[in-house]
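Working notes for the structure below.
The full complex has more chains than appear here; those shown keep their coordinates.
Chain naming follows the written order as A and B, and within any one chain the residues start at number 1.
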Amino acid sequence: MRFRHILRADQFDRHTLDRLYALTNRIRKKRGTRDGALWLRAQFPHRRAILYFLQSSSRTWGSFVAAAQNLGMDTLDIRDPRVSSEVKGEASLDSIRTFSSYADVIIMRVNDKGLAAKAAEHMDSAGRPIPIINGGSGPDEHPTQACLDDYTLRRSFKERGGIDGKTIALVGDLKRGRTVRSLARFMQHYTGVKLLLVSPPPFAMEKDVLDFLQEHEIRYAVTDNFDQAVAEADAVYMTRIQDEHDTRGESAGVDFSKFCFTERHLKILKPHSIVMHPLPRREELSVSCDKDPRVMIWRQERNGMHVRTALLLRVLREQEMEKRWGGPLPKHIQDQLWLLDSA
Amino acid sequence: MRFRHILRADQFDRHTLDRLYALTNRIRKKRGTRDGALWLRAQFPHRRAILYFLQSSSRTWGSFVAAAQNLGMDTLDIRDPRVSSEVKGEASLDSIRTFSSYADVIIMRVNDKGLAAKAAEHMDSAGRPIPIINGGSGPDEHPTQACLDDYTLRRSFKERGGIDGKTIALVGDLKRGRTVRSLARFMQHYTGVKLLLVSPPPFAMEKDVLDFLQEHEIRYAVTDNFDQAVAEADAVYMTRIQDEHDTRGESAGVDFSKFCFTERHLKILKPHSIVMHPLPRREELSVSCDKDPRVMIWRQERNGMHVRTALLLRVLREQEMEKRWGGPLPKHIQDQLWLLDSA
């Protein structure tokens, strides 16, 4: 698989994820020392990233800017809401093409479903091959979030045999939550995982994901018994109600209080289990739980920056090597690009 | 001529343009390699540019930020619309003076006609000589756009004897389009150029420009026969209708469909002729034409970044040398500053 663009979570297979996380581990350690940080900054000081973020998201935006800076890159933000009102549909491809004139990679977050994929095609057909990294495209895809969640699970279970065989509770608005939908599918890369799908019935996981789980023989159970799920799970993945997607005030009529993780649940949670949340949160994960070392939400944030640094590094290397090589790289060369010290 | 500020298109004479474009060529090539890019970045890492952009323009803004980053400069954006609402008229000079305290050069884009020139006077009379670069001041001036258009013409006609003797069609809203008005005047620097001024009659080129053309013996013809103009021209410069300047909905009553460049025109266009557009575009230049190598619009964008990099480099060098020399430089020293490797 070429690593030209990062568009969809299903681009990643087990082999790729293994290499991505190995690179992420090395980058994370490197960042811990001044010399290491400077070494990383010397990787791409001659490259520039455009952050085309027409959809508000300070968190994801900040994480990607930090990732680009970690590699020494310059960044250029296109976040002006006036741009967003100007450009609609096809016109935004023109706008992206324009900004690509100044840059080497485009990281984009837009409401427009499928626009990232279209932009990637557009770039491929143009003379200058500019990678597109999807930082969230409407309701459909947010592949780097899936990677950072998966990486956080792996790191947390490192001394306990990895993700294989673990029980993971996905909690909250499973119907409309992009992160839980992606994470559920990601479990195809492991064996013996059990998913507990915990939500109020009106916000249950949708059929397309359940079909996917069956097809890939990922075991799951649907429940609204939150306490029991917390007691059983190796990881509890909390999400907030996505009421910004309400069309007729659906959320107002539903009692979510039963699906909130509070200090009481810390006592139910097993000693080695963990709690995750993609943030921002509301009352579904009590702030008073933060000090418990099993609550991984800040580590999750930092993992996001490290995973994105690794992905950017990898994509820019492939771009540079393809240019030098004059076309798609042989597989064994591609594999080399996952090693931190590869030239 | 000192190169302290860049305020108006008529600051540039033929001699200066020749040197500017020679520098731009060298910078463009330098940017093509990692070592070259790093060499450029080492030019002004100790300098900071303020981008005072109260008028919305992501394109020009991005181009200038990239230019500053290419030279290793830090940048500081003043784009907050709240600033813009606070400061009116004279007060904005105070605001610019304040920001100049943190910076070595100010690149500004404002609606206020003449404000860039006033800011330059203000800086000159202050103790710290800070260059002002006009990135577009209301309807009157946008000198770097004129340079990038002119540079694009030169590069395109490099193997065909340059701009001298060429026929250039300016198409669209010639009455209110800042770029075509400037580009028409720039033709004074060449010999034997013929201009075809193609527009709906209500948006014809204004008398001041026509008088200028006559005075400088630049031949022109006014026409609304777009097809014929495309067939004759060596360069077709398309522009969009500037309906943001409508005061009574003038644009609505005019049929522009006759002035749109479509795939059909690619067949009429001569094999070595080119198509330009300052962007953003609407229907006046069909997206389906983009793949034709004669359509120069993306190269035009990149040229803009390179020309602005050259101008910034030149202006900062003069600033630095004047400081060292203790006053305006002798002409032969000034000429040296256009060479890429000058100290």
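Keep in mind that, in the parts below, a residue touches a chain if its C-beta (ideal position, glycine included) is under 8 Å from a C-beta of that chain, and two chains touch if they have at least 3 such contacts.
No experiment lies behind these values; they were computed from the predicted model shown.
Student: May I ask how many copies the whole complex comprises, since the file places only 2 of them?
Tutor: Total copy number for the complex in this file: 3.
In this text, only the chains that are shown with their structure count from here on.
Student: Note the rotational component of the Cα superposition from chain A to chain B, reported as an angle of 0 to 180 degrees in steps of 5.
Tutor: The C-alpha superposition of chain A onto chain B needs 120 degrees.
Student: Let me have the rounded angstrom distance from the C-alpha centre of chain A over to the C-alpha centre of chain B, please.
Tutor: Once rounded, the distance between the two centres reads 40 Å.
Student: In the complex of these two chains, what residues of chain A are touching chain B?
Tutor: So the residues of chain A in touch with chain B come to 45-46, 48, 50, 74, 76, 78, 80, 82-83, 86-87, 90-91, 93-95, 97-99, 101-103, 125-126.
Student: Which residues of chain B touch chain A once you look at their complex with the stated criterion?
Tutor: 34, 37-38, 41, 56, 58-59, 62-63, 65-66, 69, 79, 279-281, 287, 290-291, 298, 301-302, 305
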